[in-house]
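Submitted below is the structure of interest, expressed as structure tokens.
What you see is the complex with one protein chain gone and the rest in place.
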Amino acid sequence: MTDWLHLVLLIALVVVALDLARLRDLFAAAMLTGFFSLLCAVYYTIVDAVDVAFTEAAVGAGLSTVLMLGALSLLDERVETGRVRNRIGALSAALAVAAMMLYATPDMPAYGDPTSPVNQPDRPAWRYVHQSGKEIGVPNIVTSVLASYRGYDTLGETNVIFTAGLAVYALLAGVRRKRGQDAE
Amino acid sequence: METAALILDILSWALLLIGSAACVLAGIGLHRFPDVYSRTHASGVSDTLGVLAILTGLLLQAPSFGVGIKLLMVLGFLWISGPTATHALVQAAWIRGIEPVLGAGPDPFHRDEDGDNTEEVQ
Amino acid sequence: MQSDVVLRVVSKFLIPFILLFAFYVQFHGDFSPGGGFQAGVILAAGIILYALVFGVAASFRIVPMRATQIGAAIGVMIYGGTGVVSLLRGARYLDYNALAHDPVHGQHLGIFMVELGVGIGVASTMLWLFYSFTSHKLRRDGQS
Amino acid sequence: MTGLFGYWTVIATLAIGLYIMIAHGNLVKKVIGLNVVQTAVILFYVSFGKVHGGTAPILDERFEIYSNPLPHVLMLTAIVVGVATTAVALALIVRIWESYGSIEEDDIVRAELVE
Amino acid sequence: MTFRLATLVVLFSGIWLLWSGYFEPLLLSLGAVSVAITIWLSLRMQLLDRESAPLHLTWRFLLYVPWLLREILLANWAVIGLIIRGRGAISPRWVVVDGRQHHDETLAILANSITLTPGTVTVDVAGRTLLVHAVDAAAADGLLSDDMNRRVAALEVD
Partner (left out) sequence: MKYEVTAIALVVALLLALMRAVRGPTTFDRILAVNAMGTIAVLLIAVSGFLTGRPDWLDLALIYALLNFIGTLAVLKFIRYRNLGLDGGLERRHQEEMFPWKPPR
């Protein structure tokens, strides 16, 4: 039943992406990103990725707009982009990539196929789904995979986030120094 | 099916249909109204009636107490934060200097007779 | 925004609920969708809302810049420290089975600590990012 | 037919993101394009985690089949990391604007050549 | 103040229990910690004053809600009619409302009630005066009849 729903949502996503490619007003583009994120959150809910939808909801509703606007406010009146250059080259590069990937799609498992390779019993996901209740004892499989089975992975991600905070601080907290001008 | 369950089912059908109609009409209103200010009135229909009808329609079918409470909370928070967001949006448009399309009527700003803010809506 | 009555009153009303909801998401990640990442982002969003309404200067008095930096580090340290504890108890790094006598109990404890670390780290880092941008703006405009 | 349609739309989204990144000289627009590409990747991962007749991977006695949780885990962290890295990119753009007075790629290249 | 604080602690604990639905000792103690941190942060932010936690309004507000609900449904009906009749049916106008309220929380309730009623949107608030955009004459007249204004002002009998 939800099949048609996910198709409609995906087409809507493509439409929004096309509009993002067309827009030259950065402020409007930042707003449309919010629309993009809402569509994604609904899509993730439909395809059962509730945890991902939750993250997208928290990030898209609260944070990404604010960070984007915070950066735009530092760029002063520059909210219009310059002209689009090299349209043909960009289009052909994008189309070439798309064509290569399209060529590969017939080998992919169909949407929702229970017999696809990732769902085979010899794959890790099988163990996560069927054993985690006994091994970890936590109902939410995503949490047990995130924190326990793939704990190294999440440790790395946490470090990446920390490093990103450090990098932004290092970039923005220093004394402002203009080109050809000494430190204030 | 028991009579009580049947009545609940019919009621939630009715409420869900009302809510769906309100949301679609609000979507149509987003296109039929001429400017941001009047379009907010259209989106207000889905923000109030649509939310109220659909969430109460779901509430009648809630399988557990916790689900019902959460539905009520979603309703309450939406009704508090929705108008605030609308207010912020309209105020932003007003500060940016978006001129509303005005019909005939008293104008509290008492601008010049030839001011172009009294243009008739067609 | 402080001068706008509607925004101020509604934000003041909603911020405690946002904070409470963030803690709810943090501690119910085991049973329902949610967990440290989401809770951290929601908590940061609540404080960012406060900063938007009352200004970053007011927000610095609640959660100083220094606190977000320390919090970001502490989050990562809690995560890594959980692994070190399991090392000290004779198991492999981040192997929670060794944290308690019962493996399942140990897993619960390990997941709880790790999610806590992630939550603190993400909340602090997101707030830190916001602070970096806005205080840079204030400093550049000479309004700090 | 419908089984592969999801991949095609994801590929279309990815191609559009790539187009934005190449065609627009504005650096913020490039970051937005990067976000579109990232979203396409997340959509791709999440959509092949779905199993027909399955439900969200939260254990419950009422259900037998669950969708594959592994892509969800990978993408969940990717979203938060994506926000953090976007912030790094935006901070870099801010610094570029402060030292070059422009965030158009052409202007920056020209300024570099003049020196 | 202590009364307000106690009520809020009870309220937040109740909300936690309603959200959670688990009554294990571990989660209950975590809930206590969460409520404590929330209250502590809110106190630091000075959020828990009469403005944002208007407990003194509760009962009168609960009596106000049914009336507001009726107004909202009627206004919805009117706006749906306008949507069906299309562009020509509307004649937007500005309305200036002088709030009769003496406190900010009731003024915010008035502004949000106006926005919540389709057909009227509060655009700006300056002092006690509200600038409202109304979609047509009927909506504007409903607002100018001062009914809502008086009812919201009646909430704050001290």
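First chain written, first letter: the chains are A, B, C, D and E, and each begins at residue 1.
Keep in mind that, in the parts below, a contact is a pair of C-beta atoms (placed from the backbone, for glycine too) under 8 Å apart; a residue touches a chain by one contact, two chains touch by 3 or more.
A quick note: this is a predicted structure, and the numbers were derived from the prediction, not measured.
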Practice task
For the chain that's not shown, point to the residue among C:23, C:54 or C:112 touching it.
Solution key: C:54
Practice task
Touching the hidden chain in the full complex, which residues of subunit C are there? Just list them.
Solution key: 1-3, 7, 10-11, 14, 17-18, 21, 25, 32-34, 38, 42, 45, 48-49, 51-58, 133-135, 137-138, 141, 143
Problem - Residues of subunit D (touch criterion as defined above) contacting the omitted chain - result: 55-56, 58, 60, 62
Completion exercise
Note that subunit A touches the chain not displayed via residues 1-2, 5, 8-9, 12, 15-16, 19, 25, 27-28, 31-32, 34-35, 38-39, 41-42, 45-46, 48, 50, 53-54, 57-58, 61-62, 65-66, 69-70, 72-73, 76
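The definition used in the following text is that only the chains that are shown with their structure count from here on.
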Practice task
Could you name all chains that are in contact with subunit A and with subunit E at the same time?
Solution key: C
Handout entry: Path length in steps (a step moves to a chain that is touched) from subunit A to subunit B
Key = 2
Handout entry: Winner on C-beta contact pairs when C-D is weighed against B-C
Key = C-D
Completion exercise
For the pair subunit A and subunit C, the C-alpha centroid-to-centroid distance in angstrom is 21
Fill in the blank from the handout: Here the gap between subunit B and subunit E, centre to centre from mean Cα coordinates and rounded to Å, is 15
Exercise for the section: Give the residues of subunit B that touch two or more other chains, as numbers and ranges in rising order. Expected result: 80, 84, 87, 91
Problem - For subunit C, residues contacting two or more additional chains - result: 4, 6, 10, 13, 17, 31-33, 37, 41, 122, 125-126, 129, 132-133, 136, 140
Practice task
Report the complete set of touching chain pairs.
Solution key: A-C, A-D, B-C, B-E, C-D, C-E
Handout entry: Of all residues in subunit C, those that touch subunit A in their complex
Key = 25, 29-35, 37-38, 41-42, 44-45, 48-49, 52, 69, 72-73, 75-76, 79-80, 83, 93-94, 96, 103-104, 107-108, 110-111, 114-115, 117-118, 121-122, 124-126, 128-130, 132-137, 139-140
Handout entry: Parts of subunit B lying in touch with subunit E, wherever the complex brings them together
Key = 22, 25-26, 28-29, 32-35, 37-38, 40-42, 44-45, 47-49, 52, 66, 69-70, 73, 79-80, 82-84, 86-87, 90-91, 94, 100-109, 121-122
Exercise for the section: Provide the residue numbers of subunit D that touch subunit A in the complex, in ascending order. Expected result: 2-20, 22-26, 28-29, 32-33, 35-36, 39, 42-43, 46-60, 65-81, 83-88, 90-95, 97-100, 102-104, 106-107
